[in-house]
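Got a structure here, written out as structure tokens. Questions coming.
The excerpt is restricted to a subset of chains, each kept in its original location.
To keep things simple, chains are lettered A, B and C as they appear, and every chain counts its residues starting from 1.
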Amino acid sequence: MSCNFGSKIKLTIFGQSHSQAIGCVLDGVPAGIKIDLERIEAFMARRAPGKNKISTARKEADKPNIISGIVDGVTCGAPICAIIENSDTRSADYDKLRALPRPSHSDYAAFMKHNGFNDIRGGGNFSGRMTAPLCFAGAVCIQILESKGIYIGAHISSIGTVDGTKFDPVNVTKDNLDSVKSKEIPVIDDSNGQKMVAAIEAARSEGDSLGGVVECAIIGIPAGIGDPIFDGIENRISSIVFGIPAVKGIEFGSGFDGSRLKGSENNDSFTCENGEIRTLTNNHGGILGGITSGMPVIFRCAFKPTPSIAKEQQTVNLTTGKNENLTVGGRHDPCIVHRAVPCVEAAAAVAITDLIL
Amino acid sequence: MSCNFGSKIKLTIFGQSHSQAIGCVLDGVPAGIKIDLERIEAFMARRAPGKNKISTARKEADKPNIISGIVDGVTCGAPICAIIENSDTRSADYDKLRALPRPSHSDYAAFMKHNGFNDIRGGGNFSGRMTAPLCFAGAVCIQILESKGIYIGAHISSIGTVDGTKFDPVNVTKDNLDSVKSKEIPVIDDSNGQKMVAAIEAARSEGDSLGGVVECAIIGIPAGIGDPIFDGIENRISSIVFGIPAVKGIEFGSGFDGSRLKGSENNDSFTCENGEIRTLTNNHGGILGGITSGMPVIFRCAFKPTPSIAKEQQTVNLTTGKNENLTVGGRHDPCIVHRAVPCVEAAAAVAITDLIL
Amino acid sequence: MSCNFGSKIKLTIFGQSHSQAIGCVLDGVPAGIKIDLERIEAFMARRAPGKNKISTARKEADKPNIISGIVDGVTCGAPICAIIENSDTRSADYDKLRALPRPSHSDYAAFMKHNGFNDIRGGGNFSGRMTAPLCFAGAVCIQILESKGIYIGAHISSIGTVDGTKFDPVNVTKDNLDSVKSKEIPVIDDSNGQKMVAAIEAARSEGDSLGGVVECAIIGIPAGIGDPIFDGIENRISSIVFGIPAVKGIEFGSGFDGSRLKGSENNDSFTCENGEIRTLTNNHGGILGGITSGMPVIFRCAFKPTPSIAKEQQTVNLTTGKNENLTVGGRHDPCIVHRAVPCVEAAAAVAITDLIL
């Protein structure tokens, strides 16, 4: 099973990169919520391909067609189903990949799982394109969360070896989040952004690719949300964030760096300011014992460099069992990290909505 | 909800640090499997407290009492329930913590979630002690997996700033795994282990604590296990590993470091050796598109330093709303990373058994 | 949550009676299964409206548009999504029902659950029309089951007070099942069928409606499928069959009548014939302890008479709180039992496929 997430809300994602359409069903959204479609489309446009030189040349409008669950702009309590057409598909590009799996792509694993019956065109339902319906669902959940005063924003923390500025984990505000979202390259300090773009363009001209790290903050979430053991905030967020293709790591608060500190350095002292209990630092990333502390929830996720590169690589011909060299054609992203930023926000929004409803 | 994991098998964990007992129910284990109880107890002993100076002084036999599901040493298809007594409890140590939450511990979040009705004694069901039943379940699953040629082993990759040697992600063998498990400090190179012990003892004598990183390898797992999107190996393993208290990050394969490489550096070329398809490197950590590639599954998880330290810290009195200083009494681990090694193995074993049955 | 069923396969149903379309996602179907689309359409045609005088006048082609999961007629392992257009909608018919809930229809309960934001048009997602995607999913599952030698068939056991012949619970064959399916009125003895049609036409001409009982048999299912306690065959089948609108009861084997027998009368003796263990009678309906016995699984479900009738009825105006008389317009089925027969087969097919994969 692959396509279901959630307990109080249930998100089901379907489609393949080159099937007639892709889409999702979001069940459990209460009736009576006004949904702003323009904002959903604006959110999805942040992820959409074909916009610039640092993304794939595939052009898709990614305009969702809502076929159920919303009547006159208001949820009716029935599952919300949205369909997104696949229009600009060039399946012929993928013919030779059936026998020649791309290194570090899902091709080989999918072949083994599905005995060769997987849809190889465009990566099938392993494609990064499956994050379009995730963004639709996230955009709906973001509107639900905002009505409760919860805001989510992400930005590029690094691309390749170019590091950006991080959020202030104690004081990050809605304005901080909003100012990043409107940028073509969602970074806090634009001079870092220019270096990142230059690095991506350099990789692309070499027929290579880059990965990076996305940092996400959730603010306004009250203390006491989540559960210990298997249903904590970390468990829930990680289990959906790893649903974004290419994510290979996640850390909350001080994360891996925090594991190198002493307790006295990593512990976050409590303080009471104007009747509100906060912590002076936020190495715990807003989560204690799996449960929110009321401080901003902060996490970072690592994206591997896009596996589809133009450089010649070694693979195995699955038909003959012989080693062969492979040069991948088709249209690919030299880096997907900037397009992944809204996907991370969407994943976080779905996970938190599932906990908070 | 907090205590359930799994789909084909279902693990339910119950108990609090100072309740009469803790335990677990493991449902879905097929009938007819011979269970070696001595090996289960030996596995659980690796986690048990009170064994040496670098662990808590609390002494618990941690001997599981199997009350259902196994008849004459063989599973009967009914859920397996095991109970572990809590004997060495000193609840009085915890009285003052009800009003004074320990920095970076679950106390405050639990208080907010449960309106102060949470069991504060020993951390209640937020305690690291809840990993004892996880280890029981893992020990059962390890025997199931071994019957299918799948082996799991973990070791300490770092404690504080002391780094250890890592597994060879391409060629790690069952012997490699076994040789580490028998050690009191489970590291590959014992000279690193001595430095780690020294670091822990130093932290302890300062009333401080250390965290670290545990690396885990799963070998012998065939290609084609797992699912894309929300039910991949990464999603499943992360969602259970974050159930171990103090884990704040997880990465698979080259993980966060891999996000700084180019595609041409991070991609793993396929090769066919003696009819077997493998990769020359293993930056993908044995997982492509959420599905196993047949290479060793490799992941690392970051543990924060133990929050309960003897040094004076600042907190807030939940009754008065005033800031107060706190010195934590009771018996605490200056580092839990070495005791967490079998917990990580157990978590991986449960996750993989759930996928493979 | 309302629209999800299953564990090894997951069925998600979406849409409302008068939304742009209705449909379903069926996840977990293995890759490489050839799907006969014509047979799916033929199966769905058995349920489709507008065919004769004893059904609603609403005309819908009910032709599924498969937008993902099947490539060149073969499953690819990705979720199968099928969409069915809603074309012949007359939403104006429903305007006055928003304030005047129809007796024994879902209107009032839906209003209370969704604070009046439910989609009232055509019953929204409470409509019997939601069984069209259920039939699509069932038709796929039926093909999977047939490849394993498992066959499912249902027929009308009674309509109103007109009783039909029942299946022979011990010896029912695939031929018995097939011969019923091809009939416009799916009954074993056609003389009963004629009486049933006459009863429906009489009710219709009085502006009234009828209910009835559908009996279903599953043959070829091996012994040992299912689980005790909460995951038995009875639990699973009942939890999906009550998803068909208007079902108010279900019984397995001798059911309610069996509760009036003595043990010595109701018990089914075992016998061994040609090395095969069978029972001489089948009061247990093929299920013992929640698990299949290898005998035909037999169940019957009771459908209430269609609540939408032309006769004047008493209701309450939800706006004014005053009692009012109501005469329901629109196009309604005087009886849905004959159209429900394939729905019951579909529900059984989905439940059994979920257990058997």
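Criterion: contacts are C-beta pairs under 8 Å (C-beta built on N, C-alpha and C of every residue); 3 or more make two chains touch, one makes a residue touch a chain.
These numbers come from a predicted model, not from an experiment.
The complete homomeric complex described by this structure file contains 4 copies, of which 3 appear in the displayed model.
The rule is short, and it goes like this: only the chains that are shown with their structure count from here on.
Inter-chain spacing, taken between the CA centroids of chain A and chain C, is 39 Å. Once the centre of each chain is set as its mean CA position, chain B and chain C turn out to be 46 Å apart.
Along chain C, no residue makes contact with two or more other chains.
Per the touch definition, chain C reaches chain A in the complex via residues 1-4, 8-10, 12-16, 19-23, 25, 27-28, 30-32, 65-69, 71, 74-81, 83, 110, 113-119, 124-125.
Every residue of chain B that touches chain A in the complex is listed here, in rising order: 1-5, 7, 13, 101, 103-110, 112-114, 125-126, 130, 158, 160-161, 203, 208-213, 222-232, 234-236, 238-240, 242-243, 245, 247-256, 258-272, 275, 277, 279-280, 283-285, 287-294, 302-309, 311, 313-316, 318, 321-323.
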